[in-house]
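I have a structure here, written as structure tokens, and I will follow up with some questions on it.
Left out: one protein chain. Kept in place: all the others.
Here is chain A:
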Amino acid sequence: MAPLLDVDSLAVTLPGPRGPLPILHDVSLTVDEGELVGIAGESGCGKSLTAQTLLGLLPPGATVTGSARFAGTDLLGLDNRGWRRVRGGGIAMVFQDSTAALHPMLTIGRQLTEHMRVHLRMDRRAANRRAVELLDQVRIPDPERAMRAYPHQFSGGMRQRAAIAIALAARPRLLIADEPTTALDVTVQAGILALLDRLRAETGLAVAFITHDLGVLSALTTRGYIFYAGRVVETGPTGALLTAPTHPYTAALLGARPHGTQAVGTLRPIPGGPPAPGEAPPGCPFQPRCGYAQPSCGTAPPPLAPAGADRSVACVVRPHLEVATR
């Protein structure tokens, strides 16, 4: 069966003050129906831009090449009308900061029902009924009353839950969650993650979970993509990725991550920073920061090549990597 979302060799270039800036290079990824896929990487690696591309929300002047198919539809060939059908009804998005992503002057009820009425052709009463159910599903207390509330009357966790309810309202098949728990307390975060997993199990919803937190990745997702400087550098089943990484960057990310009773002094931060768009070195983008770099790494960016069962890695050296186990 064809995957629900099939992105192949996607490249995005944004207009910059000094000429076009290539942001995404040769990104390929798939998400199956009912699958929870993780997309991880440092800030500015192109995770969020991938999401924007899949919703047709790139700034004016952006150029996109490659292909992106969603449920048989070629996303990149859509006109305004086609995009409107996909957005909300096919692919929905939960933004990182729900405080900024909810309209401060419209009631939760209004924001829950307006696109339902467009996509599902519901009348006001049916939409309101479904909205109350959704709020109840995301465990917002007293949903009837919450419908009339404004976002500022909610706590941060409730706002994010409401944002998830809004994203789910028009029955999308794929939910892109862009760091939905980053701004929240750990306990609230856990509730949101459990909620997403439950929704996936109950409704067959596919979720692409964007995060910079590898812990979230391991707790929630079955497959993962590691992004670096606008490229996918490694992909595979999450468990294998995190216990036996094959790309030095994945290993370095794991080494820089605090966990358990580990002392702070044993954390290994990655030296340097990711290259700014347009300033990536000619070869492997990670090569300047990589402890295993060889002269051959500087010639051309390595392509993503198969590396064992369901796994691919973009590294020509493929050193033997030591990873601190938990």
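Following the convention adopted for this analysis, a contact is a pair of C-beta atoms (placed from the backbone, for glycine too) under 8 Å apart; a residue touches a chain by one contact, two chains touch by 3 or more; residues count from 1.
Here is the rule we go by: contacts and distances are computed from a predicted model.
Protein name for the hidden chain, per its UniProt entry and selected from "Metal-sulfur cluster biosynthetic enzyme", "Amidohydrolase-related domain-containing protein", "Membrane protein YedE/YeeE" or "Peptide ABC transporter permease": "Peptide ABC transporter permease".
Set against the missing chain, the residues A:Q153, A:T222, A:T243 or A:Q294 yield one that touches it, A:Q153. Taking the complete complex into account, A:D97 is the one of A:D26, A:E42 or A:D97 that touches the chain left out. Per the touch definition above, the residue from A:G88, A:G224, A:P274 or A:P302 contacting the chain not shown is A:G88.
Contact with the undisplayed chain is limited, among A:V216, A:I270, A:C284 or A:C297, to A:V216.
Screening A:A71, A:A126 or A:V188 for touch with the missing chain picks out A:V188. For chain A, the list of residues touching the undisplayed chain reads 55, 57, 80, 83-89, 92-93, 95, 97, 100-106, 114-115, 118-119, 139-142, 145-146, 149-150, 152-155, 157-158, 166, 170, 186-191, 193-195, 197-198, 215-216, 219, 259-260.
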